[in-house]
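Written below as structure tokens is the structure these notes are about.
All protein chains of the complex are present and in place, except for one that has been dropped.
Here the chain labels run A and B in written order, and each chain numbers its own residues starting at 1.
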Amino acid sequence: MLKKRMALVAVVAGAAAVLTIPALTTAAKAKPAAKTANDGRAKCYECHEEVKALKENSKHAALSCKVCHDKMDAHMSDPEKNKPVTIIDQALCAKCHKEQFESFFKTDYEVSARKEKGTPTGRSPMQDKLLAPYGFTYEHNETRGHAFMVIDQFVVDRFQGGRFQFKDGWQGITKSGKTWDVLTDKAEGNKEWKPMSQTAMAGNPTCIQCKTSDHILKWKFLGDKDPKAKWSRESNIVDVAKDTNNAVGCIHCHDPHGTQPRIVRDELINQIDKGASLFAGKDGKTDLKVISFRDGFRKIGVMQKTDSRMMCAQCHVEYACGKGYEFGSGKGVGFDDKRTNHMPQTQVMQLLEHYRKINFYDFKHEVTGAQLVKLQHPEAETYAGSVHDKAGVQCHQCHMPKMKGKGGKMFSSHGVVRPKNHIQESCLGCHTKDSVEKKRNEMESVINYTRGKMRKAEYWLGQLIDNYAAAQRMGVSPTVLDQARTKHEEAHVLWEWWTAENSDGFHNPSLARESLGASIATSKAAVKILTDAMAVARKDEAKK
Amino acid sequence: MLKKRMALVAVVAGAAAVLTIPALTTAAKAKPAAKTANDGRAKCYECHEEVKALKENSKHAALSCKVCHDKMDAHMSDPEKNKPVTIIDQALCAKCHKEQFESFFKTDYEVSARKEKGTPTGRSPMQDKLLAPYGFTYEHNETRGHAFMVIDQFVVDRFQGGRFQFKDGWQGITKSGKTWDVLTDKAEGNKEWKPMSQTAMAGNPTCIQCKTSDHILKWKFLGDKDPKAKWSRESNIVDVAKDTNNAVGCIHCHDPHGTQPRIVRDELINQIDKGASLFAGKDGKTDLKVISFRDGFRKIGVMQKTDSRMMCAQCHVEYACGKGYEFGSGKGVGFDDKRTNHMPQTQVMQLLEHYRKINFYDFKHEVTGAQLVKLQHPEAETYAGSVHDKAGVQCHQCHMPKMKGKGGKMFSSHGVVRPKNHIQESCLGCHTKDSVEKKRNEMESVINYTRGKMRKAEYWLGQLIDNYAAAQRMGVSPTVLDQARTKHEEAHVLWEWWTAENSDGFHNPSLARESLGASIATSKAAVKILTDAMAVARKDEAKK
Partner (left out) sequence: MLKKRMALVAVVAGAAAVLTIPALTTAAKAKPAAKTANDGRAKCYECHEEVKALKENSKHAALSCKVCHDKMDAHMSDPEKNKPVTIIDQALCAKCHKEQFESFFKTDYEVSARKEKGTPTGRSPMQDKLLAPYGFTYEHNETRGHAFMVIDQFVVDRFQGGRFQFKDGWQGITKSGKTWDVLTDKAEGNKEWKPMSQTAMAGNPTCIQCKTSDHILKWKFLGDKDPKAKWSRESNIVDVAKDTNNAVGCIHCHDPHGTQPRIVRDELINQIDKGASLFAGKDGKTDLKVISFRDGFRKIGVMQKTDSRMMCAQCHVEYACGKGYEFGSGKGVGFDDKRTNHMPQTQVMQLLEHYRKINFYDFKHEVTGAQLVKLQHPEAETYAGSVHDKAGVQCHQCHMPKMKGKGGKMFSSHGVVRPKNHIQESCLGCHTKDSVEKKRNEMESVINYTRGKMRKAEYWLGQLIDNYAAAQRMGVSPTVLDQARTKHEEAHVLWEWWTAENSDGFHNPSLARESLGASIATSKAAVKILTDAMAVARKDEAKK
């Protein structure tokens, strides 16, 4: 007899547990109760109670389980032996949600690829100096659309020595689709292959969990090793890459059983469950309900109402996913350690403190030896608490605005646009009295201002590094160098956050100002410590 | 009985004094003598003879004094006790001059705000190094239209610790109008307020005299302290700011009584009166007539014919308005000193000599200790003697071209345009055989060339500074350092002039070339002095 699986419904931040999930979400509302057709799903529900709770009364209620699951007959005949196959491909969803699918995969030719951040007109002109010798100095590009998120990650020079290249050469750069239709592995079956010059060996399985939904059933919660999990944090990254064929799927944000808005990224669920409050309401809680599958092997977080801030925060947050070190001792932190799948859910001003507390840094700076944290796209954090956030605006309203579909019907664009290029749709719905030109001017002004501050922060970090090297050459005391190095660690985080972030400060101009100003002040203080010490050393030398 | 006020007509550069001002200007010509209506102005003229001279026979002759002056009845009843109120607001002029008014305040959305000069694509990419530690390194933006001149001045991070901010946050950035409708004072009534991080406390009353006409009757000639003057050079800048509600008014350039073209900025009148010759004709003189009010309390300079070079030179010149120091001794120069309201009226090649003569510099460079002059928008100087100037072209022909108004009638645009964006109107009136594309190409080529030279001058100034620091660390002799420092002072002025100026060399490409070339040569000479001395020091060290 079948072992009955229970849906364990965890409770977020102390909210009362609710086992039944009636009309869980606005997205799932309406639709007269579908007639329980003879499609056999009642049989499925006997074991999969948690699925029933999601599916029945939802817009997807009437869909047969066979729509998304293959090899069902074999499974029904011997459930333990024969696992069904779950179809994860976005193309399945596209059978009904065509406009969303097509907008997701449409290439925006206005945005070119491989635009290196470390150039004078890039987002981080001085990164080769400020991030040395970290992997991102090998190639670090401004981002393109979601359809390219896996491909661009695999093809970048810092990833696995450049072994993954376009099948069609540079003509492949505009091609989205299945990863392995577009890319090839130059090392496969080629014993002569060596990493290309000036590449790094970066890449790890946790990082990939933000780029794809392909491993959703093969990955244990938080990526721990488990016999039931094909992949874990410790898996070989090349093997995981080879098994990754799709950019992040519909199911990352939409529950396929019941269409509820949801999140699936393990560490975000974990942090919110533990009380992270970036997206909490006035009561300090979100409405997220955590549902556990297979005795906690896998969890999802389901919302009553769409909150795209959490959906996007599955990836657009600062997180640690690579190997690192512990402060002071420099002891290595490997993939067996949970800190290699960690989302701080912390604002920039407190971030270094957080990393010091969990005792993790990414790399030492080449010149100063500062223990630096490498930051990642913290768009969710920068947005949290901003003017727009306080006004109740969510990510999708600006980045996935309603557009008119082919049939004339409005739909949520899933291309994830840059609002600056779509002001009519992204802004003027709320700012009804303003013009596109006015809004663009305001956006550009914010960006001008923030970029100005970023350039200043970089200049002063550079001054810190150069003066450190000069002071070291002069034989200035280790105490002085230690002080300067600590300030480097502080100034670095307060700056890099903003070049890792993709809005050039627009998500939160005042926080950008505060953080970058503090970075500059800290670097200047370090420069003063160093130049003062050098002035003393000069006088001492002159006396000899 | 009323004390009769005499208009003192000063004489410019030795021209014969003319007390009567018949048909003073082309702008005031024509119009059949207005019938001296029963509007009571005859009564006004009894005391205000200088006003009569300007007003009668002018286009404004028939306007009653009450049009621009309030509380006249009270004034007439007791003139000494009750002062009339003079309406300075541009909106009053707009009752007749609507197109001019509207063009002045129309926001050009093509030009975004807060575009920091100290960025790779800005006008002065290396300013944080070259201007350290001066206030302009905190925020130094490319300019916007005249309508924003007060607002942008108050809101910039280097002004009074960032206490003035937009009421509407970043949405305020596109809003022109009354200063205090747009801005708010964060420090007012807030004892907790502290200057924002990475701001400066810059700002002074003299500087404001170029941004507004609001203080025209409250400011004594040259800003000296006087019981009759509400404001002086020594006033508290925040108080002055709070009393500043309008961008520069019509009356800065147009005499309201008689429509004569005029200037009112005190130090320009003073310098031309003393013989400054930038705008002089072949005879070494301008046609400016200086009229004094209230026994020299206030002066205006009236022209026979419009010369917009002088009108614009009221602000678009190099001037000193902040506190400074004396060369060598480093003795402070305070606002009580007339050198804090000074226009050199001197070309770039002679400028440092001029400042050495009057013994004034703005700040010491952080690294070299060079005594540096901070330059300001010398568009009038760069234009003087240029090809266009020699051909008789004046500022307004390119920057305020005639445009077609709503009624189809041509009017002088008062938006003060960038000619590059208005080539048809700004250039092709004279260059009748050329195309917009051709002229744009030529402009861009001049700008390309000048920017190339600016970047070179900056590179070599940077080399000078870096080599100075290295030489100092090596213990190179003070004599060598002194030589290099003096060259830094020279090379700096010859460079910074062009980044302070807003035409990227187009006003005078050959002067830009000469000046920037000399800056580069001077910096290179300093670098050679330093590297030669370091080579000697190396050999001396090796011998030990």
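General observations
One rule holds in what follows: contacts are C-beta pairs under 8 Å (C-beta built on N, C-alpha and C of every residue); 3 or more make two chains touch, one makes a residue touch a chain.
These numbers come from a predicted model, not from an experiment.
Note that of B:333, B:464, B:480 or B:518, the residue touching the chain absent from this view is B:518. Among A:39, A:89, A:102 or A:116, only A:116 touches the chain left out of the display. Of the listed residues A:77, A:197, A:329 or A:432, the one in contact with the hidden chain in the full complex is A:197.
Remark: the residues of chain B touching the chain excluded from display are 120-121, 125, 387, 435, 437-438, 440-442, 444-446, 448-449, 451-453, 455-456, 459-460, 470, 474, 509, 513-514, 516-518, 520-521, 534, 538, 541-542. Remark: the residues of chain A touching the chain excluded from display are 107, 109, 111-116, 118-122, 128-129, 137, 139, 141, 169-171, 173-174, 196-198, 469-470, 472-473, 475.
What we mean here is this: only the chains that are shown with their structure count from here on.
Per-chain Cα centroids separate chain A from chain B by 49 Å.
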